[in-house]
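Up next, chain A:
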Amino acid sequence: MATIHIDNRPYPVKEGENLLQQCLSLGFNLPYFCWHPALGSVGACRQCAIKQFKNEEDKHGKIVMACMTPATDGARISIEDPEAREFRASIIEWLMINHPHDCPVCDEGGECHLQDMTVMTGHTYRRYRGRKRTFHNQNLGPLVNHEMNRCIQCYRCTRFYRDYAGGRDFDALVLRNEVYFGRHQDGTLESEFSGNLVEVCPTGVFTDKSLKQHYTRKWDFQTAPSVCVHCGLGCNTIPGERYGTLRRIHNRFNGAVNGYFLCDRGRYGYDFVNSERRIRRPALRNNRSEPLQPISKGEAVQFLAELLANGTRIIGIGSPRASIEANFALRTLVGPERFYAGVSEQDGRLLASMLDILGQGPARSPSLHEVELADAVLVLGEDVTNTAPLLALALRQSIRRQPQKMAEKMHIPHWNDHAVRAAVQQEQGPLFIAAIADTKLDDVATEMFRGVPDDLARLGFAVAHAIDPRAPPVSDLPDTMRTLADTIAKALKAAGRPLVVSGMGCANVAVIEAAASVAWALCNTGHAAELCFAVPECNSLGAAMIGGAHLELAFETVLGTAAYTGIAADTVIILENDLYHRADAAAVDRFLAAARNVVVIDHISHATSARADVVLPAGTFAETDGTLVNNEGRAQRFFQVFVPQGDIQESWRWAQDLITAAGADKDDPWLNLDQVTAACAASIPGLQPILRAAPTANFRIGGQKVPRQPHRYSGRTAMLANIDVHEPEPPEDPDAPLSFSMEGYPNHPPPALNPRFWAPGWNSVQALNKFQDEVGGALTGGDPGVRLIEPLPAGKVGYFTNIPSAFERRAGEWLVVPLRHIFGTEELSALAPALAELAAKPYLALNPDDAAELGLATGDDSQLQLQRNPGQKYRLPVRLEPGLQRGSAGLPVGLPVLAGIAVPAWGKVTGVGQETPS
Partner candidate 1 sequence: MSELALAWSNVILILAVVFSFAALLSWIERRLLGVWQDRYGPNRVGPFGLLQIAADAIKLLSKEDWVPPFSEKALFVLAPVIIAVTTLLAFAVVPVAPGIGVVDLNIGLLFFLAMSSLGVYSIVLGGWASNNKYSLLGGFRAAAQMLSYEVFMGLSLMGVVMLAGSFNLRDIVAAQEDLWFCIPQILGFITFTVAGIAEARRLPFDLPEAENELVAGFHTEYSSMKFGLFFIGEYVGVILISAMMVTLFFGGWLGPLLPPLMWFLLKTFIVIGFFILLRASLPRPRYDQLMAYAWKVMLPLTLVNLLVTGAIVLAWKS
Partner candidate 2 sequence: MWNSLKTMWTIFLHMFRRRVTIQYPDEKPVIPPRWRGRIILSRDPDGEERCVACYLCAAACPVDCIALQATEDEYGRRYPSFFRINFSRCIFCGYCEEACPTDAIQLTPDFEMGEYDRKNLVYEKEDLLIDGTGKYPGYNFYRVAGLAIKGKDKGDAQDEAPPVDLHRLLP
C-alpha cells in the first residue's frame, strides 16, 4: 500500500498500478475511453488527463495521462485542477467534432460511455460548425451492427478483437483522421467473441443486431441476475425483458467466471425464449393417432393425477439442461430408484469419471479466471473454442503469462499493454493442443498433435509417464509422440501454474483419464497443477451429482429387457430433454412407442414432445429460478427475469402439482424455490453448499426486495393500457428476493442478486467500476457462486492403467469421430434466428488423402453407414479436413439432423452412387 495525494487529500493506493485505475477504484469520476480493465492502458484517447505535481511546493504541475502513470508512494496529483479539467473538456470536444447527431436513433443511447463522459466533462454545446467526416458502414453479419460515423478512434475494438480474442479479420484501416475499423470487406465477423464489441465500444459503432429486432433502451429492461445455459461454463449474464419477450443478454461481471466477456452463443442464444416453438399451454392426446389438443392446467394435472392414482408405474428422466431443483423435484416425484439421468450411457460414464477425478484426485478444477493465470497449458482432446468458447478466450490470456515476466524484468508494468506487447513481440507461453482436428486456438499453440481420441489419450498417458515415472508407461509409442510428450512434460514441469484442459469433446473416457493422469503426475511431483474439464451443458455436473441411472437403462426398463427385474414401468415423465439428442433415434422410437404414457415437461417443442401423450409447459431460464453447476463445480443461482404468459410454470412446480394431485404422502408441499433447494441440499450428498449460492427469498435490505426494473423504467401505466386501462398489480415472487417492479432497495445489492450495473453518471456497462472493490478485480461482496467440488490432498489416488492401444486403420472402414461447432450444435441457441444463420451445415469431414482414395472432393455427396446401425444411412457433403488422422472421418455431432449419434464409432463411407467396396 502506498499513499498518494489527490487534490491535497491522502488516499491509500496499490503501488505500481496506474493512476486511472486507482482513482476509479477510490470512487473518483475520471473520464476515459481507451483504457479497459481487461485490455490495459495504451494512452490513446488522452481523456484521463490529470495534473501531477513534483512535491508539495510545486504549484505548477504538469498534465499527465492517468492511465499511463504508475501510482508511486507520495505522488501528488489533482483531478479537479482547472487546467486538467479544461484539457479533458477540450479532448471531448475534439472527439465530438465528427460525432453524428444520432443519439435518438442510436442503440447505444442511454448506456453510452461517450454520453456519460461528455456529461462528466461538462461539454454541453457544440461550437464546431464545419463539415463532419462520414464513412460507409459494413455488414458484419447477423450479430453486430456497424455504424462507423460514430467512431471516436479509441482503438478498443481492435485491441479486444485482435490482441485479446485473437481475431484476424478485423482491423484499423486507412490513415490519419480517417481511420476506419472494420473488415477488409463486408462479411460476418469470424471471431466467436465478436458480440463483445458491443460492450467494449464506448459508443454506438458496434451495437447488438439481434436487439435491433426488438429495440429497447437500457432503462426499460426488466432484468435479473442469470446464468448462461448454452454451455457448461456458467457465465453470468443479465438477460433483459420488455413487453413479455426476452430481448438481449448483457454480460454480468463475475471475476471468477466470465469476467468482462461473453461468447456469441451465450450472448445471442437467448432468442429461443421467444421462439415459435415454445410450449405455452398444456396439451394432451387420448389417442396416439390424434394430434395434441391444448387443455387447461387444471385438466392436465387432473389427468395426470388419475394416471398416477391408477397404479401406473412411472419412471422419470432428468436433464442436464434443467436446474438442480427441477431434476430433484422430478426425482422426488418418481422416487430415487425410478429416476434416470437424462444422458446417454456414454456421457454418463464420462461425467461420472470427471466427478470422480475432480472429487477424489489431487488436482483442483480452476475457475476461468484461474485458467487465465495458468502459465503452461496442455489441451487434451478438446476443441475448446467450440465446446467452451470462453475457456478458449481464457487460454489465449494464459499464453501471455510467461512473456509477461520478460516485461516485468524490463520494468514495464503489466497494465501498459502496448509496451508489454512491443517488449514480448511474438513470445508466448507454452500451450499444447492435442485434438482430433484443427482448432481455432492452433494459431497460438506451441505444438500441436492430431489423432483419434485413443491416440490423444496415449499421448496424455505418455506425458504423465514423462512427468512422473511412477505413472504407467505407454507401449509401442512412436518416437515423434515420445519427443512431443517429453517436450510437453518439460514445459509443464517448468511452469508455476500448469494446467491440463480436457473434456467430453472426444467422448472418450481414456482421454479424460489421460488428462487426469497428467495433472496428477504433476501434483505428485510437487507441482500445483490444475485440471479443467469442459462439459457440454449448463448443468451437466449438477445433474450428474444428483445421479440416476443412464438413459439406455430407462429404455430397457420400459421395454422390459432390463438385466434385472426390480423395476417395471409403463409411464415415463421426461424433464426438459429431447431424447433424440441423447440416443439413437430408432431406440428412442421403440422406447416412446413401448411406454403407455409419455409425459414431457419442457419449454421447447421437439421430436420427443411431438410424440408425447401429455405435454406440460415449463419455463426457460428467463422464466424460472434455479441452481446450475458449471464445469468448475461452481453452483450458481439464476433468477427469473419475467413472468411468462399462459400456463407456463417452473418444472419443479409441475412436479409439486403432480405430487399434491396424486395425494402422495408428503407432509407439506414446496411453496417456493428455497424449500426445494433445501430439500435437495439435505438429501443429496455434496450439494449442501448450493444453499449458499445466493440469498434466499426472505432476504431483504432495509425491509425491501431488489427491484428488477431500474428506477427509470417507463411506460408502466401505458404498456398494458390497450388491454385494460387499469394497471395490474405487479406479480408476487415467492421464489426470489427480487421484485417485479421499480420499487425496492435502490443501492447495490449483494453480487448474486445484482440485476444491473448502473451508477449515477455511469449509464454504460462501465458502471461496473462502481461495483468492484478494485476496478478489474472481484465484485464488492465477493464473486457469486459456491464451489461444490474440492480436490483431496495429493498422492492419494493411483494412476489409471487402462491405456488404449494405438489406432490402426481398417480397410474400408472409418472411425467416425466427433467434430464440434459453436453454433447450431446446442439445442436451444440453435433456435435463435441470428445464430441459426451462422449454424454449421451437416457434412462429413475426411482427410484429403482418404477422400482422394474414395474419389471424393469437397462438396461431393457421401454416404455414411455406421456399423452399429447399418440400416441408417446418412447422406452428407464431404469436407476436407487435413488435420484428421487417416482412417477417421469427422462428423459434426449435435447438429439437428445428426443429433443422437454416438461416436466414436466405426462406419463405412461411400460416395453416393458408388457401390460399397467389398
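Picked so that all candidates are chains of the complex that A comes from, given by their letters.
The definition used in the following text is that contacts are C-beta pairs under 8 Å (C-beta built on N, C-alpha and C of every residue); 3 or more make two chains touch, one makes a residue touch a chain; residues count from 1.
Not measured: the values here are computed from a predicted model.
Of the candidates listed (1 or 2), only one touches chain A in this complex, namely 2. Contact residues of chain A toward candidate 2 in the complex are 100-105, 109-110, 129-137, 147, 149-150, 173-176, 178, 180, 182, 212, 214-217, 219-220, 243, 712-719, 721-722, 724-726.
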